[in-house]
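Entry: chain A
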Amino acid sequence: MVDGLVFSLLGSALAVGLAGIGSAVGVGIAGETGAGVMTEDPNKFGQVILLQALPGTQGIYGLLAGFWVLIKLGLLGGTPVEVNVAQGMQIMVSCLPIAIVGLLSGIYQGKTSAACLGLIARRPGETGRAIILPAIVETYAVLALLATILLLNSIQV
Partner candidate 1 sequence: MIDSAVTPLQTGASKNTEYGYLIGRVRVWESGLLNPRLLDQLLRADNADQAGRIVSEIPQLGEVLQNVAQNPPSIDQALMNHFWSLTEEISGHRLGAKVAEFFTLLFHFSQLKLLLKRHLAQKPLGSIPEGVLDWNRISRYISGEKEEYVPDLFRQAIDQAKLQYEKWNNIQAIELVIDRLFLSRVLKLSRETESSLLKNWFIVYVAFALLRGAFRIRLQQRSLDFSQLIYLANPMVREDDFKELISAPADKVVEKMADIGLSSVLPDQGVFQDDPYYLATMEKIMDNYLLSMLRPYQLNAFGPEPVFGFLFAKNIDIKNLRIVLHGKYFEMDERDLRDKVRECYYE
Partner candidate 2 sequence: MRLNVNPNRMELMKLKGRLAMAKRGHKLLKDKLEALIQDFVRIVRENKDLRREIEAEIIKAFQAQNKASLMLSEKDKELITVFPQQKLVVEVGTRHITGVQVPEFEVRIEGDPYTYSLINTPSEIDQAFGSFFQVLPRIIQLAEAEKTIELLAVEIEKTRRRVNALEYILIPSLEETIKYINLKLDELARSSIVGIMRIKGSLK
């Protein structure tokens, strides 16, 4: 019982941690460019904050996956479910999609956001289109979250 739980929690931690790192780095990258833009043109605060926040979603997805695991294990209220080693490993593997994709897509989305911030700074009229580009990176984080949730649901405990 103890062994299985360790693996499950490790999976949950990976999902929250790696996706969070991805978002943090991404938001950081976009934020730096955003600060640069705002130094010269403070009126762009609205657009800048929007684009900076975009890479932040991966962290939220990771957190969601982490909670899903905890709920599945009954660790958040209710009675704790017993998991053996095999089940624990299954849960951990299920968490990997959002963990890995969250980390990478967060960073790349941050870079795309930064590039689009440059675009907005030069052509303020293009804000609408500029937001679409980093949002496309978002798709894959959503798909990864979906995969993680489907995988988790398919595990019988």
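Following the convention adopted for this analysis, contacts are C-beta pairs under 8 Å (C-beta built on N, C-alpha and C of every residue); 3 or more make two chains touch, one makes a residue touch a chain; residues count from 1.
The candidates came about this way: all candidates are chains of the complex that A comes from, given by their letters.
For clarity, every value in this text was computed on a predicted model and none was experimentally measured.
Here chain A is displayed by itself, and among the listed chains 1 or 2 from the same complex, it touches 1.
Contacts from chain A toward candidate 1 in the complex involve residues 21, 24-25, 28-30, 32-41, 103-104, 107, 111-112, 114-115, 117-119, 121-122.
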